[in-house]
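Heads up, one of the protein chains got dropped from this complex, but the rest are sitting where they should.
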């Protein structure tokens, strides 16, 4: 089948994925941890550096491809999904990783991200969300929380931030997941994204230590991990705080609420079992107010649909079936006539 | 309060809203009906033509402003929300109606639509969804259903269409409604949109009789109206088919399902009561598969939040408070020094 | 010393014919009616019949930007003009000899162009009170004597059509739709054209509704018969336009949009590449996307993107992945692509960008023609971002230009802009169907092994022409990274040190400048290589300049015609060539854009001759300019 292009596993190590370029992020930037997580994950996927392409826009995060010893294309601001679309349609065998930032992918590039998700092109989209414009020195971004002071909002931003995962769902994404830079679970999330056939959207909270330092510390710090992180697992109850708390669905008002779990009896507490195919719950999970709830992490939604490139290529194949690429015939399509070489230039014959 | 700029009602008639320009849509186009509905609604709102601005992009639908005797700006393809943002910030007293199409607002202009909704700029966005590019002669659009044959998809389109209202919710819209061109309820929907303080997103199904004829006839036709249209009313049960059927929430799988209502006893049938503030149900309503369900029409979601222009202007005001617009002081900000007129050019004094 | 240049198969001294003369050399007919009257179709079919009759011809479709403007309005008038003759024809003609006016609005809008004493054929059935009002006529012009200086042939085509199709029992509306076939029948009679090809075409078109085929054929025959009968009297005679001398071979008619589509496919095949075409609909560029969407068997993948930026970005992505990336738009859409073009220049990836120019600025005149995007093409990018630009001069020429654009793009690893315009795109002319065997293939060879054994691969190592290798991702061992930031020579590693930027800027410029030596030398299309006056044109003004120069030379005036295909870089000999004329005039459908390039590059006193009305130059306008310059 056209669509199933499971590549042969290749043996590599983390080292094989490191390019010879000096890494140019600020010391301490969360990007380093993500880079390592990716470089650690790829060997486990049996990925082939020659068949792997990292595509990015512009931003600190978008420097990513330079540091991978695969193929890489650092394009222009916000348009990486469109470049990736062309690459994938031209060669569906390539494994595409799209690296973008909250500015690159959600501000200038929001529309391409949306249509890329809607079309469902098999690939992994890693959105490094540091809630700030790093590369241009700290302006607020569409994901910055209300009140964020920045050079362009000296008195604090006033627009409501967008929620990348809610946006992705609204755009029709079939895979939505979340992680953060230093999380030990990040490789698992990346693997799930890779396993998903279609566009897999992964929001990675990332610490910009220069312009938005520790913005996510309130849930990423070790000390609060238990109470502030809810790691989702398909088929398992939504528990956190070492299993002493969970999320329950309030069916009257249709929202999620926190319940205490006594003696591990989550059924009694009516804790919801995570179903990665439940779209309604996915909506609720990604819209949970961060202040009042633990942050839902891991694979929020995973319900594959046919990919765009698969459909395009299948249609191309059908269209080509039995047809020959005969230029002479193509040129002569439609009504033609022949001028004979006879001396008097006539008569003409209609062919 | 800055934010509350309820204008004085002005007495007008439908005629007052007709411009002197010949209407240039194809005879029979659904746009005519929408034009009339708008021209009928504005007098009822007490709207003032001098304070009303119609802003549009490019497309058949975007010709709309020419036919209104208000102020109007026919801009460029896809960018109307950005123009509207500038207009509103420059003069928040203006009542902005944004007219766009499924190509203009969802394809090239998706990102601006998204950020406009996220920012929540008080205005009415009318998306004329004819599921086709009318003006450029019939290419498929991002809302065209899978398999749509068109000049650019001679064998049928293969990408999954986007759902404008789902997209709007994902973008953070606080008002989402639906109607269709020839519906007698359209003015009511427009009025609700106008009453909403913030960005009100209205998807209007519109018949492009030339390139996508009767695309919506399966639910807009009089004969099927009862069974195929579900008109939502806040606080009222979701009934259709003359009250003999309704929608119930399946709380196990969290989706909506159709139930029969016997003898009008909808409570017994567990029919859901529409709550325009329930976001989860809104998600479900706009994602209902058209084939299996009646089409949810009317106000789906309406839960206002502060507007962007209100917040910006409030912040501007605070920032200006007690400060004078003194150019001389502004020029001399920072460290300055004075060169004295003394003949020997020195000494200098640091001020 | 001046050398005589071959002016083609031109019969010097021929003049556009007159309708009153039974054997004119060329005749211009304009069909005009309501958008709903099917004038474009009528014109298209008349064109085919004319081509089959062996005449040379050129056409000019002119339609409103409204999809279907309300019936009877002035802005809803659609027209199709054809110039055909027994001699070489290269414009759609200045002024029609015959105007077919299907309603009052069509008459009003088109009358001013009609040649004095020309023939008007009008359908009295449409000159109703309501239609006259819509056309803003206070009195019926067919009756008030205001048409006296023309020959008027007015009769009730509507009624005659209804009568002809009565047997088929169509509804009134459907029956009236056959009016255009009735009119066409009359026209075929007038110019002695066979009806059979049309009858075949109608039978094919309405294969599923034979009743409609029959009705239309009946209308066609009725119109033809009307001409044969006495009813027209002595006003108009049957005219015979002899076949034009044509090289033997297979012919068809072709529009510019068709020609570009075929040229791209041919180019990709010659390069042995699959083609990826990323587009976003816009008038008048969409036709190319529509055409290619139907040519999948040639390894073509088309992609309707969410906007023009995505379209070019996807095309660049496809080129990066080893396809021939192509994108196409018109002015406003090309504007959006500028940033991405810069990336293609910087990354040095092949790409063909087609601009089907239309009237500007801004949304401007979407359905009218203009050449006002030349500045944008040559200069319209940030940074020092040189890019080859080619301009097609006619529908048939567009075919060759498309191949040339592909060739330059892949041989020089560069984006190439191909300029065409709404006039070329929509107009049709006879095309001698080429034999694909006759083309020189230019197969691309991707790098398959490292160019630096023992070291890292060097994706930016230039060859003697300054061109880097093309490496397909997926190729083992050649992994590397590219992007839009300045880079070191050879390795392509990020490097924005001062000497490197100087070196790379110079290298990019030298590569593109060097193309001047890899394109054909500039020829003089008509006239002599030195002399008193040269008209230097580009693009779709070709036909008008050609005829104007022909007429002027026939009068003994010392004027030559140079038509430039390679706008940037220009052929290496062009500067010297231009210096051989006392005067240089540059006729353009803009406010003087190509003249800027010429003056800058060659410091010749090129004088602009500009027209920006959304209409092509007439031959007469150019003749007048020549005479004034030589007076």
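We call the chains A, B and C, going by the order they appear; numbering starts again at 1 in every chain.
Throughout what follows, a contact is a pair of C-beta atoms (placed from the backbone, for glycine too) under 8 Å apart; a residue touches a chain by one contact, two chains touch by 3 or more.
Model, not experiment: these values are computed from the prediction.
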Which shown chains does the chain we cannot see touch?
A, B, C
Quick one: say which of C:198, C:346, C:406 or C:479 touches the chain that got left out.
C:346
Full-complex contact with the absent chain, from A:49, A:65 or A:78:
A:78
So which bits of subunit C touch the chain we can't see?
65, 330-332, 334-336, 338-339, 342-343, 345-347, 357, 359-366, 368, 370, 372-373, 375-376, 378-386, 483-486, 496, 498-499, 501-502, 505-506, 508-509, 590-591, 593, 595-596, 599-600, 603, 605, 611-615
Touching residues on subunit B - with respect to the absent chain:
19-21, 49-51, 53, 55, 58, 65-66, 68-76, 79, 81-91, 93-94, 111-112, 114-115, 312, 315-316, 319-320, 323-325, 327-328, 330-341, 345-346, 348, 350-351
So which bits of subunit A touch the chain we can't see?
22-27, 58, 60, 76-78, 103, 107-108, 110, 133-137, 139-140, 142, 151-154, 210-211
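Here is the rule we go by: only the chains that are shown with their structure count from here on.
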I'd like the Å distance between the centres of subunit B and subunit C, where a centre is the mean of that chain's Cα atoms.
40
Multi-partner residues in subunit A (2 or more other chains touched) are 111, 114-115, 312, 315, 319
Can you pull out the residues of subunit C that are in contact with at least two other chains?
306-307
